[in-house]
Structure formats: structure tokens, C-alpha cells
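Apart from one protein chain that is not included, each protein chain of the complex appears where it belongs.
And then subunit A:
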Amino acid sequence: MEDYKYLFKIVLIGNAGVGKTCLVRRFAQGVFPNVQGATIGVDFMIKSLMVNDVKVKLQIWDTAGQERFRSITQSYYRSAHCLILVYDVFSQCSFDSLPQWCRDIDQYAGAAIAGNGRNVLKVLVGNKCDKDREVPLHIAEQFAHNNNFDLFMETSALEAENVEKLFREIAEILVSRNQESNGGTMSRSITSNSFNQSSKPSNCFNCFSN
């Protein structure tokens, strides 16, 4: 067994081509791929980091964005600790799709929340903020607030802006949630239903940043 204390499952969703895979590769491998083929189904990345002297392992599920794949990828929401919904600040179209993605989150991650008494951490990310924008920052912030996202951030996978910070904040929130609810102990198995969960309803974390 490896020496990590927490293992969290993070699922990235959002329209095709918004940069989900580039975001994950920037974080997990420190690279920005020049050519990144479309993700088919789901890809996996693992990255460990230290949060307050505690080793945390993030298991990142990078899902395909195209509509045709949703019936497959939706089944992966259920056991996630965190869902990152990504849009492209340069693409109004990707922003306009967010309400549908939010409905999917409620429908496919919602059952799990009710079932085991925890809330999935909902994060909204506007990627490609190095480009000219079509989506104003304040509109996106408002959207995140109105739709109960726990965290909102703009990132640039190309310029490595806010990428590390994004995943670090997610890890910190997840660790603090688990420490609050379990007194620091939890199951290390994250697969399917074996996760040891808090019964405490979580509040909005109010940690909006930009």
C-alpha cells in the first residue's frame, strides 16, 4: 500500500474542446500538449500533493465532452468527490451549455448525495483565460453563485495560470471536509460505494477567487 492518507476522485466534465485534458496534463504532468486528440470515453491521471503535511492522492477522471458520449460518462459522476465543470472563456457556446451540464450534475450526482449523505464538491472553471474572452468574468461568477458552485476559477492550461491553485484548493477543501466529519480518519478506498462518508450537510464554501 502507498503512503497516502486521502484518495479523492475528481471528475472533469464540460463541452468538447474546452481544454479539460490540457488542464489535467498541465497539473499532473507539468506539460501543455501541442496536439491533444479528443478524449474518447474517459482518461485517468493520478497526482499526489501535500496538504498540511498530509499526503493526498487525486485520482482524476477526464471525461469525453461530446454529447454522444454522455450516456457513458454520466455513470462516472456518482462516486465522485468533486466535479469540475469546465467551459472555455473564449467560447460563448461552451458557456451557454452550462445549464444543461448543471441539470446533468443534479440528476446523476444528485442521487449519490441523497443516498450517502454527502455533497459532491462542485467547481466551475473558465479555461483559456489567456485568450480574448467572450464570457465576462462577472457573468460567470454570477452563474457560479446562482448555481451553488463551491468554487469558481479562471485558468489557463497554456500559461499554467491557476492550474496548480485550482487542484490545491480542491484538495484542501476535501481534506478539511473529511477532517471535520471523520476526525481525520476515512476509508482509503474510493471505488464505488465503499467511501466512508460524512452525514453532515455541507455549506457553500464561499471561496470564490479569481
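Criterion: a residue touches a chain if its C-beta (ideal position, glycine included) is under 8 Å from a C-beta of that chain, and two chains touch if they have at least 3 such contacts; residues count from 1.
Note that contacts and distances are computed from a predicted model.
*Asks:* What name does the UniProt record list for the absent chain among "Glycine cleavage system H protein", "Flap endonuclease 1", "Rab-GAP TBC domain-containing protein" or "Metaxin-2"?
*Replies:* From the choices "Glycine cleavage system H protein", "Flap endonuclease 1", "Rab-GAP TBC domain-containing protein" or "Metaxin-2", the unshown chain carries the UniProt name "Rab-GAP TBC domain-containing protein".
*Asks:* Please identify, in ascending order, the residues of subunit A that touch the omitted chain?
*Replies:* Counting only subunit A, the missing chain is touched by 16-17, 35-38, 40-44, 46, 59, 64, 66, 68-69, 71-72, 93, 191-192.
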